[in-house]
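Here the complex is missing one protein chain, while the rest keep their positions.
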Amino acid sequence: MPDIGGDPLFVLEFGDILHYYTPYTITLFLLALIFTGLAIASRPERQIDIAFGGDAYYAKETTVSEMRFRRFMAIACGLATLGAMGSGDLFNFTLFVSLVGIANIGIVAAVKNRHVLDAAYEYGIVAMVATLPLFGGAALVVATTGTLAIPALAAGGFAVPLVAKAFLALGVIGEGMAPFYAAKAEMFRAPGAPYVIMCSLSSLLIFLRVVEIVITI
Amino acid sequence: MLIITRISRVLSNFQNLVALFAGACIIVSLIGILSLPLAFEENQLYPKTRLDPTSGLYPYDRGGVPFGTTEVICQYPENSPYAGYVTTYLTPLSLFLAENTLYIGTTIVAHPGGIIDEILYNTRGADTVVETSILFTAFAIASYLYRREEE
Amino acid sequence: MKRTTITYGLAASALVIVAAWAALAASLIPLWAAETAMVIAFPVLVLFLGLWWRAPGGEEDIPFIGY
Partner (left out) sequence: MIEYLVFAAAFGLLLLGLHRKVIARVQLRPGPPVWQEILHALKFSFKSTWVPKTASATLYVGVVLIGIGIWSAALFVVLAGESILILFAIYMLHKIVEHGFGLSSGSPYGKFGGVRSVISAASEIPLFVTIAAIYFFTDSLLLRDIVAYQAVHGPLLLIAPPAAIAMYIVILSKLPYGPFSIVESKELVSGYKTEHFGVWRAGISVIDGTKTFVLLFAFVAIFIGAMPFWAALVIMTIVLVSLSFVCAVTPMLSPFDSVTVQGIVTLLMVGYAAVLWWVMP
């Protein structure tokens, strides 16, 4: 069992796949849970904009249908993050991560704002392309070691190639858009607070998790 | 102009995003190519030695007796005691097709009792669930955007 | 929020903290359980203490949009 996040507290047996929770991943899991709860419970903010050239201002309203859809996507994103936090299997992890990427696009895709949609489009392309290094990394791991189970890999005795780790990290970076901040900053102009926050939360969390995985395996 | 300002001007434009990511992918791939060859681990879920192009089940034939058992390498055999059984899970109709024609391998995923789905459900349960969730989410986004056009 | 709600909230969070502290001192619960209780109750205590000091809230208004 991996121990860099502390000793595992809880192991969920799920067929040939284990879900395990160390103090580290359970912290991440709980935070994802809390923010998903907030996304469900909160009403969206009404963003105030100042009319240019005067002292007039107006509040942007989020329509009900848009709010429903974005809330649905935020919840999907939260659930995918929850899955990625506990997964003890590399392939499952990559699947959850790509689900996070798609749900992130969904959260902003409903916004009717050209700048936001432009940024979301660029982000979407990167999120799609990033599945290649992501699954490629998992495939390299299984080809060179014959197993995908993180606890088994962590137990040692396997030589996981460095490039597989690099691919995994790069894939997660692409899905979560972590260091390529430009598009994410544009996307955050979208009104409706609790939903956009899920974009950033999920990408940070999957990034934190992949750091643990890469150090462990 | 400082070099730092130049770099940040490139980074801050989200139109350059795809190019930057592609660049990162190329660099990592080059490292990967330089680190070749990587050793291949033979000891995997299905034995790779028994592939038989003449079988009606090709390329899904992984050995084993229909309605009997077969050996599947599991990570946690104690959690999935029935894993071996499903490799040979075929309906009688499929078995008939497999024995008499060469086509079952091409239709295998699309008909009830398809081997691959069954193997996945039994050995790697969450995979199939998450894969379909990804598709479902993508469809949900597409249909929402399509219906918004009509408003 | 009403004055009584705030008093109850403050009392509840203070009670949780005292109970967790006492139970830990008597070694009834493990350290992590006491810490979890603290982590949950302490933020509530901070906010409710402030609200309790100055419970009457103002009217809702629009945010600050410039001088």
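Chains here go by letter, A, B and C, matching the order in which they are written, and residues are numbered from 1 within each.
To be clear about the criterion, contacts are C-beta pairs under 8 Å (C-beta built on N, C-alpha and C of every residue); 3 or more make two chains touch, one makes a residue touch a chain.
Only a predicted model underlies this, so the values are computations on that prediction, with no experimental measurement involved.
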item: Displayed chains contacted by the hidden chain, counting the whole assembly; value: A, B, C
item: Contact footprint on chain B, counting only the chain that is left out; value: 4-5, 7-9, 11-12
item: Those residues of chain C which, in the complete complex, touch the missing chain; value: 17, 20-21, 24, 31, 34-35, 38-40, 42-44, 46-47, 49-51, 53-54, 56-65
item: Residues in chain A touching the chain absent from view; value: 3-6, 22-24, 27-28, 31, 34-35, 38, 41-50, 59, 178-181, 184-185, 188-189, 191, 193-194, 196-197, 200-201, 204, 207-208, 211-212, 215
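Heads up, the rule we're going with is that only the chains that are shown with their structure count from here on.
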item: For chain A paired with chain B, centre-to-centre distance based on mean C-alpha positions, whole Å; value: 21
item: Inter-chain centre distance, chain B versus chain C - centres from mean C-alpha coordinates, in Å; value: 49
item: Residue numbers of chain C (touch at least two other chains); value: none
item: Sites on chain A touched by chain B in the complex; value: 13-18, 69, 72-73, 76, 80, 83, 87, 89, 91-92, 95-96, 98-99, 102-103, 105-106, 109-110, 118-119, 122-123, 125-126, 129-130, 132-133, 140, 142-149, 152, 159, 161-163, 166-167, 170, 173-174, 180-183, 186
item: Chain A contact footprint on chain B (complex, rising order); value: 11-18, 20-22, 24-25, 28, 31-32, 35, 38-44, 73-76, 79-80, 83, 122-127, 130-131, 133-134, 137-138, 140-141, 144-145, 148
